[in-house]
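Right, chain A next:
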Amino acid sequence: MSVIADIVIVVLLLLGAGFALIGSLGLVRLPSTMERLHGPTKATTLGLGALLVASVVYFRARFGVWTAHEALISLFLFITAPISANMIAKVHLHRLRTGAISEPDSIAGPPPRPGGDGEWATFEAPRRDTPASTANS
Partner candidate 1 sequence: MALLTLISLPFVAAILLALARHATRGVHMLIAGGASAGGVAVLLTQAGAVLAGRTPAVRIAWLPALGLDLSLWLDPLALLFAALILGIGFLVVLYAQGYLKKEEPTARFLSFLLLFQGAMVGIALSGNVLLMLVFWELTSLPSFLLIGFWRDRAEARQGARMALTITGGGGLALIAGMVLLGKAAGSYELATILSRAAQVQASPLFPAILLLILAGAFTKSAQFPFHFWLPHAMAAPTPVSAYLHSATMVKAGVFLLARLWPVLAGTEWWFVIVTAVGLVTMIFGAGVALFRHDLKAILAYSTISQLGLMVMLLGFGTAAAVTAAVFHILNHAAFKAALFMHAGIVDHETGTRDIRRLGGLAALMPLTATLGVLAAAAMAGLPPLGGFISKEMMLEQSAHTAWAGQALLVPVLATLAALLSAAYSLRYAVALHFGARRTAAMAAPHDPGALLLAPPAVLVGLALALGLAPMTLAGPLVAAASAAVTGATRPALHLALWHGVNPALLMSLGAVAVAVLLLWRHAAVAAAVARLPAPDAKRLFDRGMTAAVGALRQLSGRLHAASLQRYLTVLFLVAIALGSEAALRFGITPGARATTPASPVAIVAWVALVAATGAVLAIDRRRYLALIFLSVIGVVMALAFVHLSAPDLALTQIAVEVVTILLMLLALHLLPGNPPRLSGVTRRARDGLIAAAGGLGTGWLAWTIMTRPERAGVSRFHWDNSYAGGGGTNVVNVTLVDFRAFDTFGEITVLGIAGLAIYALLEPAAHGVAGRRLRQWRSRDRFSPERHPMMFVMATRLLLPLALLVGFYIFLRGHNQPGGGFIAALVFSIAILQQYLASGFDWTDVRRRIGEHQLIASGVLIAVATGLGSLLFGAPFLTSSFGHFHLPLIGDFELATAMLFDLGVAAVVVGAVMMALAQLAHVAQRAAKNDGDAAA
Partner candidate 2 sequence: MTLLDHLPIAPVVIPAMTAPLAMMLMRRHARAATALSLGGCVAMLVAACTLFGVAQDGAIRSYALGAWPAPFGIVLVLDRLAAMMLVLAALLATVVLGHALVTGADRRGWHFHPLFHFQLMGLNGAFLTGDLFNLFVFFEVLLIASYGLMLHGQGALRMKAGVAYVVVNIVGSALFLIALGLLYGLTATLNMADLAVRIAALGTADQGLLRVAGLLLMTVFALKAAVVPLHLWLPRTYAATMPVVAALFAIMTKVGVYAMIRTVPLIFGAQAGAAAWVPAPYLLPAAILGAVVGFVGVLAARGLREQAAFAVLASTGTLLMAVASWRAATLAAALYYMVQAVLAGAALFLVADVTMRRRGQYADALVPSPRFAGQDAAGLLYLAAAIGAVGLPPLAGFVGKLLILDASYATPGWPAVWTTILVTTLIGVIGFSRSGSTLFWKTSAADADPIACPARAHAEFIAPALLLAALAALTGAAGWMTEQTRATAAQVMMPVTYVTAVLGAAR
């Protein structure tokens, strides 16, 4: 039990830390803001996820207590991380549009327009009575 647990813990630790590191490495290596935005997703998902599972197993193996609250950290991150990414992407789009210096294009080129006659919400206020409009805006 203990050896298996140890192995599981070690693997999870290295996996998690590895993904976190790779995510941050991506932040350094990837060519522009939009690409770099992909890196952290690893840290938040599998990186931290593996570490948290490692923690659960670790406390069980070492101290014989079940801890489950680690899941909450993941829960919160799963809710918040996409929002962060979304907002940062909006910043990027907005700065691109307003011609801010030091805001390089993604290697994917300039973002395309959406279909229909509209624009992305960053460039045009969400229209009333559409799914993009939250009740209060």
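Selection criteria: all candidates are chains of the complex that A comes from, given by their letters.
Going forward, a residue touches a chain if its C-beta (ideal position, glycine included) is under 8 Å from a C-beta of that chain, and two chains touch if they have at least 3 such contacts; residues count from 1.
Please read all numbers here as calculations on a predicted model, not as lab measurements.
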Result, touching chain for chain A in the complex among 1 or 2: 1
Chain A residues touching candidate 1 - in the complex, by the definition given at the top: 76, 79-80, 82-83, 86-87, 90, 94, 98, 121-126, 131-134, 136-137
